[in-house]
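Of the protein chains in this complex, one is absent; all others appear in place.
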Amino acid sequence: MSKKFTKDHEWVQVDGDVATVGVTDFAQSQLGDVVFVELPEAGRVLEQGKEAAVVESVKAASDVYAPVSGTVVEANQALVDDPSMVNSAAETDGWFFKIQLKDASELDGLMDESAYKAFVEESH
Amino acid sequence: MRYLPLTEADRQSMLEAVRATSVEDLFRDVPKAAQLAGPIGGLPNHMGELEVERLLGTMAAKNLTAGSVPSFLGAGAYRHHVPATVDHLVQRGEFLTAYTPYQPEVSQGTLQVLFEFQTQVALLTGMDVANASMYDGATSCAEAVMMANRVTRRKKAILSGGLHPHYRDVTTTDARFIGFEAVALPAAPTGGEDLLALVDDKTSCVVVQNPDVFGHVRDYTDLAAACQAKGALLIVVVTEALSLGLLTPPGDMGADIVAAEGQSFGNALNFGGPYVGLFAVKDKYVRQMPGRLCGETVDADGRRGFVLTLSTREQHIRREKATSNICTNSGLCALAFSIHVSLLGEAGITQLAQLNHAKAVQMADKLAAVPGVEVLNDGFFNEFTVKLPKPAAAVVEDLAKRRILGGVPVSRLYPGEMEDLLLVAVTETNTDADMDAFAAALTEILGSGVLA
């Protein structure tokens, strides 16, 4: 399945009933050099739209919201060790966490790639 | 007016430049009803230096200065000799009149001082890292508890009865308003607390003080391990930082956080402030630490330099999600601390700490020899508790009349309690003659029968 995007600049890639979540390339370009990420531990239950992770640059700290509800199955340890991956590979190796979907229909409310692109161009 | 460089001619030409008719015109957004018509009433007009000196000098002269008489007060503030170098260097305008080092290229002096200060505090406390200082020891203690709450995601602190009651009160005040539980044990003048029994799965931390407010020194190694086994942190408070020059440091005992008062190094008594709070933690808790941090890095030419770092923990970025609302540290007091510790060095700090302890032992022996006086401590550093046959507050008043500042009555810290106990602190500033005078005066007062 192709990627879905939120207005808060998270992306979701679904594989079966597990979704991989990260922040978009546009978001990383706005953040500047990322120096630290704080990820949810496995087992934590997240609610759509609520705080899930923190990403910090030198001068800003931003919350990452859960694009969908569910239970965290894995956090990206490699990203914790090397936060610069958010900058170098935001939409690939720089994923934040994987989440077991609670309600797949939540995905319907998200944007596809072209809609997100248009959204970014329009609002920034 | 000596602090104002603008001349009347300057003001006129500047008013023209800003197209205003008068300075008052620039205040036109202030509601008319709230604008004073002229200088405020009820206060004097400006004074020259000479007049100010005379006025404040008169007030200062009404106080009995600790250095002019034999003085044995401690309880969280200690009179140590501060080398002349310290006060000279802290008054250099480049330190005194600089702001927080937000522009690192023109603040390397302050930044390197902070980096060295953090290292000195880490070494003294035996911890991995320290921050760039807090307001004072009591606020450090309260911040340590809140940090433990964040780390453990629990909300109950156990405060030992050996914790300085002012530190306890600052912490319980925060507990009330910030919303956590602080279980403060009753005063423990002779120890014997079973702190571990109170630790449950809601407990974020246990707070002990070493030496405690009554002067007892203890080894908290077992308590640290036991707390950690139950998922709680051990916070060790130190109010006499010089003790770290002699005693096994809290870090070696396994403390998770050390919150201390650093006034003993470089800072005068100042009637209670400003002082300098020390705050040190284990490496793994760095990002949960409150306060400012200075870190090493390189500049565009690859040379070593220093910057404030991890500032995303702070209020100016996280706003309502900050680790603490604290905005300043205690920069100049931290500088004074750092210069004094640098002057002492390894050899000096050890000798100074030994000197304090040895003099305190001598004083304890002299007081124990006074009829009716009992020393309560087995182990102590430079402060101990004595039990008197008469109320300590009255004895201290009587001593003051004889121009001796003979310690802090415990009842001043615990109103209505332990009225027969007196805290006595001894430092390198106390001579043999001071100690003899104290013992002699006490003998006289206790023997006179004047006090009931």
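The first chain written gets the first letter, and so on, giving A and B; residue counts start at 1 in each chain.
Going forward, a residue touches a chain if its C-beta (ideal position, glycine included) is under 8 Å from a C-beta of that chain, and two chains touch if they have at least 3 such contacts.
Simple rule for what comes next: contacts and distances are computed from a predicted model.
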item	value
Options "Urea transporter", "Threonine/serine exporter-like N-terminal domain-containing protein", "glycine dehydrogenase (aminomethyl-transferring)" or "Bifunctional protein PyrR": UniProt name of the undisplayed chain	"glycine dehydrogenase (aminomethyl-transferring)"
Residue of B:L96, B:V183 or B:A369 touching the missing chain in the full complex	B:L96
Residue touching the undisplayed chain, where the options are A:D17, A:D33, A:E47 or A:E113	A:D33
Touch residues of chain A, complete complex, unshown partner	8-10, 23, 27, 30-33, 35-36, 55-65, 83-84
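Note that only the chains that are shown with their structure count from here on.
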item	value
Euclidean distance of C-alpha centroids - chain A vs chain B, Å	44
Interfacial residue positions of chain A with respect to chain B in the complex	36, 56-61
Interface residues, chain B side, partner chain A - complex	287, 309, 311-312, 317-318, 321
